[in-house]
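Only one protein chain is missing; all other protein chains are in place.
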Amino acid sequence: MKKVIMGNHALSYGAMLGRAQVISAYPITPQTQVVELLSEMCADKTLDAKFIKVESEHSAMAACLGASLAGARTFTATSSQGLTLMHELLHWASGGRLPVVMGNINRAMAPGWSIWSDQNDSLSQRDTGWIQFYCCSNQEVLDTVIQAFKVSEKLLIPSMVVLDAFSLSHTYEVVDVPEQEKVDAYLPPFKPQIKITPDEPHAFGGLTSPEHYFELRYKLQKDMEKAPALIEETGKEYEKMFGRYLGLVDEYCCDDADIILITSGTVGSTARVAAEELRQEGIRAGNLRIKAFRPFPFETVRNIVKGAEKIAVVDRNISYGHHGMFYEEVKSALYGHNDSLPVFGFIAGLGGRDITPSTFKEITNYALKKKKPEEEIIWIGVKR
Amino acid sequence: MKKEKKMKLSLPEEELMNSGHLACQGCGATLAMRYVLKALGQKVALCIPACCWSVIDGPFPYSSLDVPIFHCAFETAAVSASGVKAGLEMVGDTETTVVAWAGDGGTFDIGIQALSGVAERNDDIIYVCYDNEAYMNTGIQRSSATPYGAWTTTTPVKHFKDRPKKDMEAIMAAHRIPYIATASIGYPEDLFRKTKKAKEIKGTRFLHIYAPCPTGWKSRPEDTIKLARMVVQNATFPLYEIEWGEKYTLNIKLKEKKPIADYLKIQGRFRHLTEKEIASMQEEVDKKWQRLLSLVNSK
Partner (left out) sequence: MKKNKQAQKIVFKSEKDVPLMPMSIGTMLHNKTGVWRNIKPVIDLDNCIQCGICWKFCPDVSIFVEDEWPVVDYVYCKGCGICAEECPTKCIAMVEEEK
């Protein structure tokens, strides 16, 4: 059924169709509509779930972990300060192999207080052992939540479905809401082999000596390495059933592109508009939107950019003292494979500053003028 | 040998806690667990945050208990238990009693926010705080459960703890939860009865168990039970129950309240106190006791 819904409600519908059994969340702008709709769904029994309305995001994640360990499918959603408050427990989720699925609305970190979009909240959770998907449309948000349950539960690794504040979270788009029976056919119930139960008592997460800790982390990484193939496989399966492919990346006119603009999140659609216009001007531009940030699709990225002459990575985030975080990843993907390909790293749109098609044109013109990057970071749009 | 008769056991013989655990000699927290599990039985799931018990239980891949445990983050015992309870119910297990099992630091300090949230929602869990009155697991640092006058490694003798112990029962009573009880490992039958009673109640139940720590209190291991009795008999830690935040019941009535000096003197953590300081602490205990009596008597 087609519906016109906001990005936040796409998260709620994803959780509903995924039959989340325990939801726990705390309100934060710009996430609130996610949990408001889920509260209503739980209240009117559209969704048979327990909603634990906690006193903080930290407790929201803690409740999800407990419920997941008990064998229930769990969902939460947050943003920015809320996500970073959860930080400790994000490690707990992956280390405990608890496949929680969480929506995160990208919002800049304070201070100063900002409710507008950038990616430093979720990207600073990079090393917590979560799968991270960056979405570009409300449809993709809904579809990815359902896929994320499947991927997470298979690997026992939690997933974060990320969308931009306002430009997605509060923007209404036409979304095809799939039928429940079809989703049920795609996503079987969560039946973990090991869970907390008095019938088979185990102590989970106890003191772990150097004798064993290393192997546990090795196994987590090994399973994370299985994720790219599994994301592609479940994405193709999704396409078969629902007509929409859900992959690691999403490419636009990259085959013959001289310059590929690499983006993540909603700005991907802006980049495409710019690429189209650039092509009309005779510049062969393409867009590679990276959807899975963790695990990073190294091989896929390498293959797609093979024929390009230049790469411009646009980051709506920064690792202070280093670079934009997608830029780092792209460079490390190419290292030793395609060392002569110039990769330009741009920082744009922090704290919700607009990124428009002209931003991308400025970026393209800059990159085309230079043989190779002269600066580690190229700032776009700073008033100087 | 005398004529054989039945050995008198005041508690069930079955053990859900095994030997081989890592507790110090004379550990009170260990006895608290032993008694509570005897009362709750096997159909239990525990959430244990960072505390002595996360070590006592033993390292991966072992455990000392025959019940399942979720070793959870320090500040999350209460809400982890809520999560486990909700999860179990959603997968069809409505019988298992879910217990948050935390020390005083995990309850009075870092875990109080999550605990308050759970209590306000009246989530269906039992919260047990075993109280050894400081951060013992990390090496005896003061917590807000450390009593006035005590030495710890962060309240050295020159500047001993100069604030009273937080009144956790009053805080919990303010949440109007169905059941709150104090207990002491010096009175196992009383603790057993309260745990059984808590098990039959729905909603948030809070048990506060006094559990001496010879290592941290600089007391003799063999005095653990004695201390746990004295603290009740001198009204420093009276045994009582509160129902719905209103109805106070005193469980161990004191005909003659013992002075606190004898109790303080057998603990190294109070050794530095002068007679004058002890006298002022006695006054505080007396005042608190009168307050409690007035709550018990106000019907």
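Order of writing sets the chain letters: A and B. Residues in each chain are counted from 1.
Everything that follows uses one rule, which is that a contact is a pair of C-beta atoms (placed from the backbone, for glycine too) under 8 Å apart; a residue touches a chain by one contact, two chains touch by 3 or more.
Given the structure is predicted, the values throughout are model-derived calculations rather than measurements.
Touching the missing chain, out of A:23, A:37, A:105 or A:203, is residue A:203. The hidden chain makes contact, of the residues B:21, B:142, B:161 or B:205, with B:21. Where chain B meets the omitted chain, the residues involved are 1-2, 4-11, 13, 15, 17-23, 25-28, 30-31, 34, 57-58, 60-64, 69, 188, 214, 220-226. On the side of chain A, the interface with the absent chain consists of residues 95-97, 156, 194, 202-206, 208, 212, 215-216, 218-219, 223, using the contact rule stated above.
The working rule: only the chains that are shown with their structure count from here on.
Per-chain CA centroids place chain A at a distance of 43 Å from chain B.
Chain contact summary for the complex, chain B toward chain A: residues 42-45, 47, 54-55, 57-63, 65-73, 75-76, 79-91, 93, 96, 113-114, 116-117, 120-121, 123.
Put simply, chain A touches chain B in their complex at residues 21-22, 24, 49-50, 52-56, 58-59, 62-72, 74, 88-89, 92, 195-198, 200-209, 212.
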